[in-house]
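Structure first, then comments.
Every protein chain except one is present and positioned as in the full complex.
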């Protein structure tokens, strides 16, 4: 089975679970991921823990939730679609008029067939989301609303997988596991992250250590930073927030706040060759955990490579962001570009020539011995890359810088550079 | 009466006076300004004083000047329009032929109905300016020319008003009072400066001290710099040369030589939001006292915010630059944008967050507690500005920098920033 199909299968397994920022849904999801990456470690942070300006909220669990209409018909049922229930809804069991009910209903007049995704983590509320055209058919009368949930002390749960490399310098990957049944935003992130982890585990040589975290958005990244910031600040050289990486429509890039980190350079280099029409967003259009990772004083080098970016596609945060929106090829495209970007960072180096002037490539069999009219040299593309690479191995330009200058993908340049290094003509500083 | 009308009224009072770089006209003008800003101090610098490469020239005063034609008709009379007499004309009382007279006449063939404005401060001459179509009607014969002027030792006169603020850091405003009866260039500058002074005097809190000088152009700014440069270099953080700020046709900006001072940043920020079509000139198009203030080694941060810039409008330096060219609304527009620019500098600061990661705005009532689909959040513009502002409060970006980055006028951003500061989430470095 292709990697794309495998990622899609994992996504389908995780699909029905009702996740939120805390609770059983997160634990169940992490248990499934553990089957794929057994070394993942699960952490449980007690609710009420103070993390920077925040407090970890009580744990929320939902078992059942529905509305019966005046005729006793269940018109909205959490067991059919977990988006029907507002995240962190309080429990209730009451018969109320349509007017009173309306104050607790949410729908999208502009997308009448979509159930919106709504949460109220920090303000006590109850409510239901439903399709606007269903809402319009509601008749006056007495409705029975039933919500069986608990909000109580417990834990915030997250997973962390560390894959050691040759050095303790780290590439950090973060994805979130707090969204209920939506596909691109967000099951694509943890599913692609899981398969990236498997690819990294199988990779024979890794210069860098990889740290992959599966956390609830916002409160999770804040909690994780609260616990690990000094270590991360010291070791992380590049990082990625994995989100919205499963549909087939486009590639997108959201820079770090700094805009000029190694992650930014690698992501843009790879995208410019691999998906030259990619959409480049501005940091002002941020909306996920880079808000924490790149915040003043934290300033980790975190960017996002995405397919269709959150907020920017019509199905976003609705029931239409479903299993038909993400595809095996969409997921594979995201996975694949992440692999290439990681490889770009792995093979990056700071090279310097060992000789002054051009070396004599001819006697090493690396240069044509017959000097012909140069415009005929179309077949000497490799020689041209070799000469251009040598021209910039000055100890000031990284291999990624050189790849940019000479307009050559680093995956074409790197093997040529290695040949030069094997000949002793250049060395890594 | 509106502020625009008040400024226009002051301009009309100053209009008839014959000003030059020295003499009674300057003193009379400053006496009128003293009625509006009583704390203005008048300085008298003896003629013959050496100031850098210059010497303050003798004082010039003009009482009467006319030409009578062969029929005894006064065809040119200084009492009708003081532009008729070349500035610093020598006295004369003589009957001469038309041919001889022609050598002392100046007119504009391309603007036949305009009297040109001409001076000869440093070369002894006499001469008259007149409308070209009047000149063309002159008949051969003997003309009587009469000029009753004195050029004699005396003083160069200027005014200075210092308005103290919380700190001794200063915002410097310079304008010139050496032009006879012309309106945009130049009575608009001293009139707007006077009303800016009144606005500053009434302002309850001023972080900075304001120094407003009313000087003759060139020799006046050179003299003022000669006397005050070490103090100005140490205290002035921003400054403005007020000129050509009274007509209604456009807004203009002339940068400092440096191009990147706080004055440049504030002026461009305010103009880009307030008058986005403003004309941005180059320092090579300079022509007023920034020539001295920005000269090598002086290098004060002085820019000009103007309406129609000197040299760039057809009425410039002619009798057509009159009371119909400037308008109450034109003057008010200039005044108003200067107030906004000063406010921008007053509220600028170097902010830094007090917490790591985003703060929890929700529990402070600053963030919606219900997380809905983001594209619906058009009503949350203030929240977006708040989050974007926090994202850049890193101790490296000033509030003006942040306003530029997040494309928000500082007058919208500043109150939001103050709210954050009152919550203890940011502080001024």
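Labels A and B are assigned to the chains in the order they are written; within every chain, residues are numbered from 1.
Basically, a contact is a pair of C-beta atoms (placed from the backbone, for glycine too) under 8 Å apart; a residue touches a chain by one contact, two chains touch by 3 or more.
This one's a predicted model, so the numbers in the text were calculated from it and none came from an experiment.
Colleague: Among A:180, A:296 or A:359, single out the residue that touches the unshown chain.
Modeller: A:359
Colleague: Touch as defined at the start, partner being the missing chain; which of B:36, B:54 or B:199 qualifies?
Modeller: Here the residue in touch with the unshown chain is B:54.
Colleague: Which listed residue, B:318, B:348, B:371 or B:408, touches the chain dropped from view?
Modeller: Only one listed residue reaches the unshown chain, and that is B:318.
Colleague: Residue-wise, where is chain A in contact with the chain that is not depicted?
Modeller: Residue positions of chain A that touch the missing chain: 352-353, 355-360, 362-363, 369-375, 387-388, 390-395, 405-407, 425.
Colleague: Footprint of the hidden chain on chain B, which residues?
Modeller: 52-54, 87, 106, 108, 116-123, 125, 218, 221-222, 225-226, 229, 257, 283-284, 286-287, 291-292, 294-299, 310-311, 316-318
Note that in this section only the chains that are shown with their structure count from here on.
Colleague: Please tell me the distance, in whole Å, between the geometric centres of chain A and chain B computed from their C-alpha atoms.
Modeller: Chain centroid spacing, chain A to chain B, equals 55 Å.
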